[in-house]
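Note that this complex is displayed minus one protein chain, with the remaining chains in position.
Naming follows writing order (A, B and C), and every chain is counted from residue 1.
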Amino acid sequence: MIKVSVIGATGYTGQELIRMLTQHPAVEVVGLGSQSYAGKKYVDIYPHFRQIVDLTCRDTNDPELIEQADVIFLALPHGLSVPYAKKCLARDKMVIDLGADFRLKSPKVYSTWYNKTGPTGELLSQAVYGLPEINRDLVKKTKLVANPGCYPTTAILALYPLLKEKLLEPGSIIIDSKSGVSGAGRSAQVGSLFSEVNEDFKAYGLPHHRHVPEIEQELTEAAGEEIKVSFTPHLVPLTRGMMSTIYTVPHTFEADKIKAVYQDYYGQEPFIRLYPQGQYPHTKWVQGTNFCDLGFSLDQRTGRMVIISVIDNLTKGASGQAIQNMNLMCGLEETMGLPRVALYP
Amino acid sequence: MIKVSVIGATGYTGQELIRMLTQHPAVEVVGLGSQSYAGKKYVDIYPHFRQIVDLTCRDTNDPELIEQADVIFLALPHGLSVPYAKKCLARDKMVIDLGADFRLKSPKVYSTWYNKTGPTGELLSQAVYGLPEINRDLVKKTKLVANPGCYPTTAILALYPLLKEKLLEPGSIIIDSKSGVSGAGRSAQVGSLFSEVNEDFKAYGLPHHRHVPEIEQELTEAAGEEIKVSFTPHLVPLTRGMMSTIYTVPHTFEADKIKAVYQDYYGQEPFIRLYPQGQYPHTKWVQGTNFCDLGFSLDQRTGRMVIISVIDNLTKGASGQAIQNMNLMCGLEETMGLPRVALYP
Amino acid sequence: MIKVSVIGATGYTGQELIRMLTQHPAVEVVGLGSQSYAGKKYVDIYPHFRQIVDLTCRDTNDPELIEQADVIFLALPHGLSVPYAKKCLARDKMVIDLGADFRLKSPKVYSTWYNKTGPTGELLSQAVYGLPEINRDLVKKTKLVANPGCYPTTAILALYPLLKEKLLEPGSIIIDSKSGVSGAGRSAQVGSLFSEVNEDFKAYGLPHHRHVPEIEQELTEAAGEEIKVSFTPHLVPLTRGMMSTIYTVPHTFEADKIKAVYQDYYGQEPFIRLYPQGQYPHTKWVQGTNFCDLGFSLDQRTGRMVIISVIDNLTKGASGQAIQNMNLMCGLEETMGLPRVALYP
Partner (left out) sequence: MIKVSVIGATGYTGQELIRMLTQHPAVEVVGLGSQSYAGKKYVDIYPHFRQIVDLTCRDTNDPELIEQADVIFLALPHGLSVPYAKKCLARDKMVIDLGADFRLKSPKVYSTWYNKTGPTGELLSQAVYGLPEINRDLVKKTKLVANPGCYPTTAILALYPLLKEKLLEPGSIIIDSKSGVSGAGRSAQVGSLFSEVNEDFKAYGLPHHRHVPEIEQELTEAAGEEIKVSFTPHLVPLTRGMMSTIYTVPHTFEADKIKAVYQDYYGQEPFIRLYPQGQYPHTKWVQGTNFCDLGFSLDQRTGRMVIISVIDNLTKGASGQAIQNMNLMCGLEETMGLPRVALYP
């Protein structure tokens, strides 16, 4: 059994990790770290784990969290991961960071968008951007994974093959994204109250949301030339689910050609599903699963194509993808312990 | 008192008309026509009108519906309005059609997008596209108003001043829209069931939704040159509310210049509110009101601007706008009987 | 024009007062007091009041709030109203307290259930329990109204006529209540987050919720003998709306007799609607209105009757009722400025 600790276990991504790890056939959860709930039983924070999880939260700096584990998940607010990652690596443990700290390869870009200094040098260069569909081989060999953001996962998976194949006009990409409320986490804020969010729909964070440099970094890498994107996130009154509606100018309007490229890149992927033309995935079709579902529409009339990309923001958009990375790092079957059947309706 | 009939009174737009008309100080509702509920008391269909509406639904072809009224609202499924409109006009009554039949000035465009023959000739040419902020004077003089669609209302109001002032790249317009579920009406369909829609988010109707030609007709008119738009509607799990997130390439990135244009066109408008840069309206801020709220963001980095336009799809997107038109046609104060204070939270 | 201040204007009941007061034909809002937002423009807290309210919040202790007003609404957390009420009365102003501090006539009962000392003596004895359907004449004559709680409003209105007429077994009353989330107010708490409340249903506060003594006080008064009730509140994932399902043992199973009693007490009430047997009101039928809707079912098989009582918790359950009291205190038409048409759907 692989021994696992989660540092930052009481937020929603931490909780989502526990949901899947407790059902993972090759994993034993040995430690839960929490800044706010140290000393409290996990089941008192999340009573739905009654008779399932019997652990007590420990201080995030408790060295046993790292000592006892083979793999450590960091599910912390942005900017806090570096010291934990260092300690883990120093003891030759595997680390998967669900925060943003190791995602950007350029310390300068990081400090521009996050207004603080991030990791640099050798530490940063060890980090692999953990999108298995693109960096599978690198993930298998690293001890430090920077788990992608939720919005970037939808956008990069949708665009990567087409950019790689030079099928898109590089300056034409617009990403209109919609997220469920769980993406805002479990912190008590007026803007996340039921009475505020329910029966409401809003845009936020435009035009300079922090996921922009992450998306651009990966798309630029794919295209082999600089890519800049317009990105607008919105908040949808639902708990789980994320969609990106992506507008771009393609170099071809032959649907079969587009389809063939997707098929070529993703036909064997266990967690990507391609839809036939005219069918567009709903967020509910991936609820609770690790899938990224993709559909597209070509509109010769306007010269654009639209790509619809959906995930569960907590699963493929965070904790499911983190476990997918863990499976790869540990040499397990990539799909092990990861849900494929949505909770519906 | 102005006497009013509603033909098609039992759908959601019909019901929304009744909500406001019963509180309108210069109106008396005299007739309710329904295809499905003729002979049934209105309060048995919508019990929240208990002690408020005491009328019984009549067959939509009951001539008294027209005879007894000064103004007739048609809230019928698309394709059914022409004979009713003809009868009304023949008796010199005022007609406001909430359906699509009189919105498109070109019968050819109508038949292309609706797969049927629409009105033509003199009848069609009487119809004024009832967006008061643009066609106020024409509305005042006509007996036949084609009440705009909900999506077109958000898009046209957002873009009209900028296109009129030649501030936008004509081929650059992308409209990513999101609608509450009440827009699908009250017909019993699996796709509108609570268990299907709740906790779901989906795109639909792309790339050729029927509101495209309506939007393009009015934007082309404003720009003085042909405008084609990309348009993607989505369904949001909330009852009332609509947002369009509009992407376009502006010729200026001076916010004050954009703001001045909006101010110039809309500064005196009773139902348009402009937000300061950096604030973007939420759908809930207009819930139950006749407002269209507008905000915008300029992003020189990508060369684009984003406009956020929100309405309540049943009010400014349908029945509120219809009453605004009625007020104009009847020489009443334009704002009379129209809600301005949102139901919040 | 009656000049009105709201002290505690930024919570949901404060906001709901402003919603209605700004549309009230005989009222001018002159002052808004806020503990947390003093110095901030109201429209920056609640942007849906853009172009409607132009006031800036003042410190709740600003004497002008009282000085400039004829009527002062106190919408404060429990336990804070007494000093404000005293100051108002000292200047001969009318006060309507939406909190609990003046509702219980026995200081001992108050201190038992609220764990603090409440008002006493002459101050307390001035307070009228502001349920107009029962205490209309007293409300008209007082300067200090204790506005009822939301749950008590549903329960007392449902049971008062039947207890008064000795039609119920006194020890048989069970009140199973369900409330929308806005009842928890706008304070940032994990338990009120969208992701926690959405798709959840829970009971809370049993068996000793603080509304019990208020309900029992009024029912005991009505019955002329001591009434004790079982009361279980639940949280429903909706914003506005409250239902009490009340179980009791009646002395008659003749529906007409029950109906006649209700008709006798409430037939002329502008804000109570009685439903025919077999029809039970939905919360949505009163959304945004000041109605209390009542339906009942007799079940001779089990020897019990069920009464269904619904209100909008923010309107008839708080701010609407407060304005109804204000109208009475000021000699205005009781229904003035109070919504009767629900926002539907």
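Some points to look at:
The rule we apply is simple: a contact is a pair of C-beta atoms (placed from the backbone, for glycine too) under 8 Å apart; a residue touches a chain by one contact, two chains touch by 3 or more.
Because the structure is predicted, anything quoted here is derived from the model rather than measured.
Checked against the full complex, the candidates C:192, C:245, C:290 or C:327 give a single residue touching the omitted chain, namely C:245.
In the complete complex, the hidden chain is touched by one of B:3, B:164, B:186 or B:257, namely B:186. For chain A, the list of residues touching the undisplayed chain reads 12, 15, 19, 22-23, 46-52, 182, 186, 199, 239-240, 273, 275, 279, 281-282, 284-288, 293, 340-345.
Contact between chain C and the absent chain runs through residues 171, 174, 176, 178, 180, 195-196, 198-204, 206-208, 228-230, 232, 234, 236-241, 243, 245, 247, 280-284, 287, 297-299, 301-304, 306, 308, 310, 345. Counting the whole complex, the residues of chain B in touch with the unshown chain are 12, 181-182, 184, 186, 188-190, 192-199, 237-239.
We adopt the following convention: only the chains that are shown with their structure count from here on.
Centre-to-centre spacing of chain A and chain C amounts to 46 Å, using the average Cα coordinate of each chain.
Separation between the centroids of chain B and chain C, computed from CA atoms only, is 37 Å. Residues of chain A in contact with two or more other chains: 195-196, 198-199, 237-239.
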